[in-house]
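Here we show just some of the chains, and they stay where they sit in the whole.
The letters A and B name the chains in turn, as written, and every chain counts its residues from 1.
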Amino acid sequence: MKLGLFPKEIDFFEIFDMAASNLTKAASLFFNLVHVENFNNIDIKTKDIYECEQEGDILTHEIIKKLNKTFVTPIDREDLYTLASRLDDVLDLIWAAAERLMVFKIKEPTKEVTEMAKDLLMTTEVVQKAIKKLKEKKYSHVQEYCIEINRLENRIDRTFRDALGKLFEDVDEIKDCVFIIKWKEIYEHLEDASDRCEDVANALEAIVLKNA
Amino acid sequence: MKLGLFPKEIDFFEIFDMAASNLTKAASLFFNLVHVENFNNIDIKTKDIYECEQEGDILTHEIIKKLNKTFVTPIDREDLYTLASRLDDVLDLIWAAAERLMVFKIKEPTKEVTEMAKDLLMTTEVVQKAIKKLKEKKYSHVQEYCIEINRLENRIDRTFRDALGKLFEDVDEIKDCVFIIKWKEIYEHLEDASDRCEDVANALEAIVLKNA
């Protein structure tokens, strides 16, 4: 007989798998959205991201409902709650960035948003792999993926800083000012999304440390 | 003999009742503040909201002090802590929005701030009812109110998005740019307040699930 890490553990990991896969899908849709040569039908494309966001809400709610109804040890429980909440935060922030593209009537993506979106997609892919390895109890692999998430977060951080610096170069007109306000907010949402991925990595590390 | 959900439960619910009632009062004062036909004596009216904010700090501090000194099960304790903290966050954000009206020397409320304030007031009223039903252990009623809070949060979210979109239409002058910066921040505080109400609903649902 094989004993699980938690009672009903399989259920939890299956939903986490779905949540991570749904997140990667949203990050991928966002990355495909912010390409100069391909920046059209924004309404339809953001709608697809919105559907991921809605799906994510359902999955998160299901995890938390199960957590509240299942007896698990308080500590692990808390970590699973954090993991679910932070995964959902990342998705919400990707959706917020996409929504702003539409609400602000952005005409063209910047080089920087494409770069941030690419690295964010890579981060979500690593998050997804880490969650798979957690299920398989391959803890050293989880830790390696966490280091990779942190490395990508640092890279997004640098791109964000460069993007901010560039925004404020040679501001001469009203439209430049409005441009700053809009893009500063979009960049901030993506940077926040990346920070929340780091929180996901921290939650994964906590689980590994307690169970290794 | 009737046994309570927690030891000293009555005390907790009484303070939560007071905190929710104090929050509704602040939301009501804010709603009354942001009316075009009535937008005067801003200093005096915001001072009333500030007094609610101070009262809320005292009540929150009292709850947390009691939580730290009382033995309750770790889980419920954590939920009560979350409930108290998020209720206080909503109040802080309403106060922040009110304070900005004064600091930014706003001359006239927008249609959108009035609408957000109205829905936020309705949300706090539902929060107050939900907390009453929690005390009475009428858990199915609590859950219905939580659904209502989520519905209102979605509505405030849509108004926020529309308000943002409108802010950025036809920006021609410096004063438009300053207008954007000011109102974007006020709207964001109200949208954040509404998000924290959703956190309150989540905390309530968690308590219900564990005790139903």
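The rule is simple: a contact is a pair of C-beta atoms (placed from the backbone, for glycine too) under 8 Å apart; a residue touches a chain by one contact, two chains touch by 3 or more.
Every value quoted in this text rests on a predicted model; they were computed, and no experiment measured them.
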Total copies in the full complex, given that 2 are placed here: 3
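The rule is short, and it goes like this: only the chains that are shown with their structure count from here on.
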Residue ranges of chain B in contact with chain A within the complex: 74-75, 78, 161, 164-165, 168, 171-174, 176-177, 180-181, 184, 202, 205-206, 209-210
For the chain A and chain B complex, residues of the former touching the latter: 64-65, 68-69, 74, 78, 99, 103-105, 174-175, 177-178, 181-182
